[in-house]
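Notes follow once the structure below has been shown.
For chain A:
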Amino acid sequence: MINIPDFANASAVQIIFCVLAFITLLTAFLTIYSRNPIHSAIYLVICFFSIAGHYFLLNAQFLAIVHIIVYSGAIMILFLFTIMLMNLNEKKEVHRPRITRLGAIVSFVLISLILIAIFINSKPIVGEYTSTGEDYQSIKVLGKVLLNEYMVPFEFASVLLLVAMIGSVLLSKKEKLEK
Partner candidate 1 sequence: MNTNLSLLLLLAPFLGFLINIFFGKSLGKTVAGIIGTLTVAVSFAVSLYFFGQITASKEPIQIQLFDWIQISNFKVDFGFLLDQLSILWLLFVTGIGSLIHLYSISYMHDDEKMHTFFAYLNLFVFFMITLVIGSNLLVMFIGWEGVGLCSYLLIGFWYKNQEFNDAAKKAFIMNRIGDLGLLIGIFILGMLFNTLDFSTLKIGISGATDLNMYWLSAAAFALFIGACGKSAQIPLYTWLPDAMAGPTPVSALIHAATMVTAGIFMITRMNFLFDLTPDVQSIIAVVGAITALVAATIGLVQNDIKKVLAYSTVSQLGLMFLALGLGAYEVAVFHVITHAFFKACLFLGSGSVIHALGGEQDMRNMGGLKKAMPITFGTMLIASLAISGVPLFSGFFSKDEILLVAFHSNIPLWLIGSIASIMTAFYMFRLMFLTFFKEFRGTAEQKHHLHESPSLITLPLIVLAILATVGGLISLPGNSWLNEYLTPILPKLATAAHHLGTTEYILMAIAVVGGLIGIGLAYAKYIKQDSIPAEDAAITGFSKVLYNKYYVDEFYDAIIVKPINVLSGFFRDTIETSLSSLVFGLGKVTNEISFQGKKLQSGSIGLYLFAFVIGLCAIISYLFLAQ
Partner candidate 2 sequence: MNVSLILIILFVGALVTFLAGDKLASKVALFFGLAAAGCSIVLLNHFNLGENISFISQWISKPNVSFALKADGLSLAMVLLTTVLTAIITFSSFGNDYKNAKSFYALILFMSFAMVGTFLASDGLLYYIFWELSLIPIYFIALVWGNGDVEERRKAVVKFFIYTLAGSLFMLIAFVYLYQKAGSFLIEDLYKVTLSATEQFWIFLAFFLAYAIKIPLIPFHTWQANVYQKAPTVGTMLLSGIMLKMGLYSIIRWQLPITPLAASEYKYIFIAIGIAGVIYGSIVALRQKDLKKLLAYSSLAHVGLIAAGTYTLTLDGLRGAVLQMIAHGFVVVGLFYTAEIIYRRYETRVIAEMGGIRSQTPKFTSMFLILVMASISLPATFNFVGEFTVLYSLSQVNVWFAILGGTTIILGAYYMLRMFQHSMLGETNSKVFADVSMNEGITLVAIIAVLLFFGMYPKPIIDLITPSLEEILNQINRIN
């Protein structure tokens, strides 16, 4: 099922995909592997950028932009701030028992195998990707869908963000010890 890409005759898009995918996987791995949390965060930012690149590749420009803003911009900054706030570095990393590592690797292998096996077993994918030519992912269309069909969840999402904001403020406020 897995088609080995024919690099010799690869089109530009294919090459871009391969590069992006490689970057995504590598940085994701490095995020986990790196001992220094700061490095991890930075690798993660790169990973997010590459995913945004995938979005561009898939012609989802709006989502790609939002992704960069939210993830690389907001979330990762939050991570970095927190890491710095806690002053984490390599030395604070505790020793991991071998059994943990072994368990992690085993389950990694297991879940990969299972997921891949599922997709291999699932119905073959249609070879031809027809296109109706309809516009479905421009900002205009997305806005209409979001504010018509998904208006209520959209509003809820805003409420959620508000609540999250209040919650995080409350949580990170220094507790006044009342006796």
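Heads up, the rule we're going with is that a residue touches a chain if its C-beta (ideal position, glycine included) is under 8 Å from a C-beta of that chain, and two chains touch if they have at least 3 such contacts; residues count from 1.
Per the selection procedure, all candidates are chains of the complex that A comes from, given by their letters.
Everything numeric in this text was worked out from a predicted model, so none of it was measured.
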Options 1 or 2: the chain contacting chain A in this complex: 1
Parts of chain A lying in touch with candidate 1, wherever the complex brings them together: 100, 103-104, 107, 110-111, 114-115, 117-118, 121-122
